[in-house]
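Missing here is one protein chain; the remaining ones are kept as they sit in the complex.
After this line comes chain A, so read on.
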Amino acid sequence: MSTADRLPRLLALVPYLMSHPGAQVPEVAKVFGLTEKQLIDDLQLVWMCGLPGHTPGDLIDVSWDGGEIIIDNADTIARPLRLAVDEASALLVALRMLAELPEFGDRDALSRVIAKLERAAGEAAAVVSSQVAVEVDAAPDALPTVNEALRRRRRLSLRYYVPGRDEVTPREVDPMRLVMVDGRSYLSGWCYRAEAVRLFRLDRMLTVDVLDVPADPPAGAEPGEVTPGVFRPSPSDELVELELTPAGRWVAEYYPCEEVTELGEGRLRVALRARDQGWLVRLALRLGDTGRVLSPASLAASVREAAASALKLYESV
């Protein structure tokens, strides 16, 4: 935390200590994201401040004997500063998104919280936060079943579609967490087929059933980092270079490219890695004359071969 944040922090710390008399040093440090040493330093600073006159009777009184913090004589700043428009809006935008989520149980609590925060934050925050909207995808059919499995801690059996390989595979998964990223739902869980934690998009579950088996992910399995955006290429995958016309530029927006070079007139050269050769051939076919594989030559050859054999279907009629 930078020192410029210190004053706002102190103006929150004092009311926090007033409303939590006897709070422990480690616990308060954690709430404020400080080391214990930094917190003590803050307390020492507060202790030097107070009402004009600055006689001992005017100064804020703080003690932290035995790690228990007691504060007194700080009535002037006993309440926190009101929420800034940014701060209230950040919460309100998120709450409104929650309100849009299908299946989100506590709609009633949500509308109460939104009303309370709007009242506390004032009109500006209410207006701004309604100008930042998050569209939530329609509830995938799988959602109620996945929720049930999570609640009851049961194993799931699914048929899962992997578009990259155009495969439908049966899987047994111990659900660990439901993750919604940018309005789209994923299940993170232990996949017995992969013997690893995997992320499954709910809208790609073709069928899903709760098994009468307790979910039992291996100890130490972490729900893991969710990287949205389809696929996580590894550095060992071969680097592929494509040249795109203006009509093919969408590739650079949709897929993580390691290098994007403007070639003029709206044309681009991009370099990306993908785990799957088949996926790359499909992408190149889809691009048609709006994109061209520069390297490796083997991929360019596969694309030509695939296109030629597909064209035969159309010539025969």
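We take it that a residue touches a chain if its C-beta (ideal position, glycine included) is under 8 Å from a C-beta of that chain, and two chains touch if they have at least 3 such contacts; residues count from 1.
Everything below uses one rule, namely that contacts and distances are computed from a predicted model.
Enquirer: What is the protein name, per UniProt, of the chain that does not appear here: "Cytochrome c domain-containing protein", "DNA-binding transcriptional regulator", "ABC transporter permease subunit" or "Aldehyde dehydrogenase family protein"?
Expert: When "Cytochrome c domain-containing protein", "DNA-binding transcriptional regulator", "ABC transporter permease subunit" or "Aldehyde dehydrogenase family protein" are compared with UniProt, the left-out chain turns out to be "DNA-binding transcriptional regulator".
Enquirer: Among A:I70, A:A194 or A:A247, choose the residue that contacts the chain missing from this document, as touch is defined above.
Expert: Answer from the full complex: A:A247 touches the omitted chain.
Enquirer: Of A:L158, A:L202 or A:V303, which residue touches the hidden chain?
Expert: Selected residue, touching the omitted chain: A:V303.
Enquirer: Across the whole complex, list the residues on chain A that are touched by the chain not included here.
Expert: The list for chain A reads 3-4, 6-16, 19-20, 31-32, 45-46, 48-54, 76-77, 79-91, 93-95, 97-98, 105-106, 109-110, 112-113, 116-117, 119-120, 124, 128, 130-135, 137, 147, 150-151, 161, 163, 166-168, 175-184, 206, 223, 226, 228-229, 246-250, 253, 265-266, 281-290, 303-304, 306-314.
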